[in-house]
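Can you keep this structure in mind? I'll have questions shortly.
Only one protein chain is missing; all other protein chains are in place.
Labels A and B are assigned to the chains in the order they are written; within every chain, residues are numbered from 1.
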Amino acid sequence: MTRKIVKSKYHFEPDLIETIGEVSIEEIKPWGSNDELKIIGKPTSRIDGAVKVSGEAVYTSDVILPNMVYAKILRSPHPNAQIKNIDTSEAEQLEGVLYILTYKNAPEIGWYYNTSYLFDKQVRYQGDEVACVAAESEKIAEDALHLIKVEYENLPFVTDAVEALKDNSPKVHEWGNLPRGNPDKYKRGDVEKGLKEADLVIEDTFTTQVVVHNTTEPHCSVAKWEGSKLTVWDSTQAIFNVRDSIAASLQIPASSVRVIKKYMGGGFGSKLEAGKYSVIAALISRKIKRPVKIVLDRREENLAVGNRPNSIQTLKAGVKKDGTLTALSHHSIGSIGAYPDGAGCSWPLRTIYKCENVSTEEYSVFTNTGKSRAYRAPGHVQGTFGLESLIDIAAEKIGMDPLEFRLKNYTDKDQVYNIPYTSKKLKDAYEKGANAIGWHRRNKVPGSSNGILKRGIGMATQIWWGGGGPPAYATLKLNRDGSVNVMAGTQDLGTGTYTFIAQVASEVLQLPIEKISITIGDTETCPYCGASGGSTTAASVAPAVRDAAEQMKAKLISGAAAILETSEEKLIYAEGIISVKNDPSKKITIHEIISKMRERVLVTTGARSANPEGYMINTFGAQFAEVEVDTFTGKVRVIKIVAAHDIGRVLNPKTLENQFHGGIIQGLGYALMEERKVDSNTGKVLTANLYSYLIPTIMDTPEIEVIIVSEGDSMISSVGAKGVGEPAIIPTAAAIAHAVYNAIGVRIKSLPITPDKVLNALTLIKR
Amino acid sequence: MSEETKSNKFSRRKFVKGIGSSIAGGYILSPAIAKAAKKISKEAKDFSEGKVPLSLKVNESVINVMIEPRTTLAELLRDELKLTGTKVVCNHGECGGCTVLLNNKAVYSCHLLALDAAGKDVTTIEGLSSNGKLHKIQQAFVDEDGLQCGFCTPGQVMAAAALLYKYSKPDKQQIMKEMSGNLCRCAAYPNIIKSVLSAVEKSNG
Partner (left out) sequence: MKNFEYLQPKSIAEAAGYLKAGNGTSIPYSGGTDALVMMKDNLISPKKVVNLKSIPGLNSIDYIRGEGLKIGALVTISDLAEHPVVKDKFKILSEAAESIASPQLRNVGTVGGNLCQRPRCAYFREDFDCLRKGGNACYAFDGENKLHCIIGGSLCYIVHPSDLATALLVLNTKISIASGEKINEIPIADFFVLPDEDFTRENILQSGEIVTSIFIPDLPEGTKSSYIKFRERAVWDFAVVSVGAVIQTSGSEIVSGRIAFGGVAPIPWTESVVNSKLINRTIDAHIADEIAESILSNADSLEMNGYKIPLAKNLTKRILTQLLM
């Protein structure tokens, strides 16, 4: 395999990552619109469907090993406290208790960028880890937790980000409540100058709530040692991250750690980093020489494994009468919880609309609450609600159609890096989406429709990265019987990764998908792929699989040429048979080639190509919402969402549409009902369950129409796919909020748009 | 909030504190138990030995086991019988991931004492397919892509199975209603509806 090392760049979440990666020298011609693809782009049932619907699929939380024990974690009931003492003696007496880990006997393993330890004497939020009990059964472990006596010294705490910024606020960490001491700032042009040039200056504040991933499968881990070798089954979006974190924490070689994740019950960003539970399971397992399983419960899921930070966004826009944006500024505050993370949300404002004068200032603030984590388009979901609300207001103030206003400020290049996009079909998305929803039907005067049930239509724009990039590798093994194994160190979150890998291999090698077996989620047997996040998986991994398959095809042709004693150029490959162009009787099968080569398995490894220099890769889209507001109750019912997006090539419309549905309905939950509530008087969470933390049900589901306006983007890769998972959720809440405004004529500037807020707002206008 | 209401509030808080606690007996146990919960019994150990016999049918096989009374049906299925197709998501009867059939009705196995299934027929996801062939509902979920991560799927499929016991020809509204006790965080709902509709069509076709 001929390879070279090149530089490349890609976006993972908001981070622009510069990589130096190994790619194939021979560039593969991207699939174009003239290529007749047989399985790529065709609705394909997911290949892991049958094992999932039959209950045969073994998820991490289903792993049962011989001699396995169970562990449960004791968590702090206080938002900020110093542990004075822990007495585990009574718990140790309980029959069936095998080992208890606390700060007293745990190794000093730095955690959260070394701002804390695996077990620390200082606990900083309700839910911080205090102790862990391993026992013969989960029940005994749970019983034992109640017998551990912890002496806490309670300390002053702060749960509100705005409060935490005040000088006299309690400090979550001794150096202050801003992780780096300063806000994150961005600036281009001169906002003051821009505002002066404007005919109208609009300023407003929008707020969004904290929401919790609540993946169905809890965060969980099973650790098992064999001699010096550790195997960890983990419910993770990033097997290699987990492997390296565990190895570093335990100070053992990465080669001694194998992380496996076959199926997982959802991630949404909350499983991108190694959890304390994984390292704890490994530590206890090493100590007691038995496999250890830790599965968090629903309460822990709601307290301790991440959330989307809240936001308080104050935005300002300068607008000319003709709709030109002369300036945009954004100031945001968000709580990241007790340990370092980011709550910035200004990216949409920096990039969606053409504007020369832009400034942003983001405060990511420590509070004594559970730490935030990436959650499906981190920052963009909050930021899009803020920006698009301001744009909607601006359009109305100058009397312009909101869609026309957006087209007026359309940009064909990325303004942060001042480079063009590889492709941008947002205009098509606007047009097709508007047609599908019937944009002309919206109330020309918001709130002007009669009756108790009022309908309205709104829309919002989406931008995200999702172009993927190197490094990502796939190893393809071709067996004599023409069956194929593909291995890639990536993950399937329910996103269809298994299926698209099989589709790509099937497409290139023209072999039936049933003959292709996929292994992913195993650090030992699979070549490296990155974390499954940032909507990068398909965009990164699919081209690597294609590369491996094309190499295999080339290898077969080369083998055939040698066996048939002809030149490679004279051979054609079709469905596993290689024949001479002008003499179809001269042909040879895969079986014959591999047998003649005296091999049983032919192996190739493909790599993701580098991204083009000087271009920005983004996904774009627009969502249109129609809602009905019951002005008697304040209840918003979403009737229809149209999602029109540019996401490059569609690999599998079946799984793609499903993923769009999911993102949109999660966005609906964000818009209308989900909220983690913390009691500010005590610092305790009030919604750590699924009856008070409301997520959408089947009955909340609107009609959804997905329109893909893009084709393969041949500048990105040989496959031309961009990501889908995050674009799907980004504009939903803003589109719904604008539809609500269009229906009732009063704007709810704070998410979620719950009945009490709507009723209160309606009562105010009545007065 | 005005200063007045604020001071009123605090005075009322204080007033409440002055009362102290009175303990009521009866059905409502909380005051006594809330305190007891803090003390936490040493009896946990004694109780853990208190296993009792249970006999029931799971997927048409008679099962006889000794279990602790606190064992839920989901724990019996997953931990004792190793039928891990049934998933535990919330363990509080708040999501539907653990749905199984009890005498052909849908129940949350995480939120039912195993002892309450005594003498009854339990059907789990493993009992739905026969001879390695998927049940028509399962096949419909594959064909219509009624799942993403698949973790809530066994529960969704079992809720759909109960629906088909209840109605021979359910309409879309009945399907939505009967499936409304099963949350899907991936929110594959539109395809779940399609899957059930398609299974209904096939069973009537």
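Structural remarks
Operating definition for what follows: contacts are C-beta pairs under 8 Å (C-beta built on N, C-alpha and C of every residue); 3 or more make two chains touch, one makes a residue touch a chain.
Keep in mind it's a predicted model, so treat the numbers as computed, not measured.
Of the candidate positions A:K684, A:K722 or A:R747, contact with the unshown chain belongs to A:K684. Mapped onto subunit A, the footprint of the missing chain covers residues 77, 139, 142-143, 146, 632-635, 637, 672-673, 677, 679-682, 684-689, 691-692, 694, 696-697, 699-700, 754-756, 759-760, 763.
What subunit B contributes to its contact with the hidden chain is residues 1, 5, 9-10, 12-13, 16-17, 19-37, 41, 43-44, 47-48, 50, 52, 68-70, 72, 91-93, 96, 99, 102, 105-108, 111-113, 115-116, 159, 162, 177-178, 180-182.
The rule is simple: only the chains that are shown with their structure count from here on.
Between subunit A and subunit B, the centres computed from C-alpha atoms are 28 Å apart. Taken together, the subunit B residues at the contact with subunit A in this complex read 37, 40, 42, 44-45, 48, 68, 70, 78-79, 82-92, 94-95, 97, 124-126, 128-129, 134, 138-139, 141-143, 145, 147-154, 157, 176-177, 179-180, 182-193. Contacts from subunit A toward subunit B in the complex involve residues 45-46, 48-50, 52-59, 61-62, 64, 90, 93-96, 137-140, 143, 146-147, 213-218, 263-266, 268, 297-298, 493-496, 654-655, 657-659, 661-666, 669, 689-691, 695-699, 701, 704.
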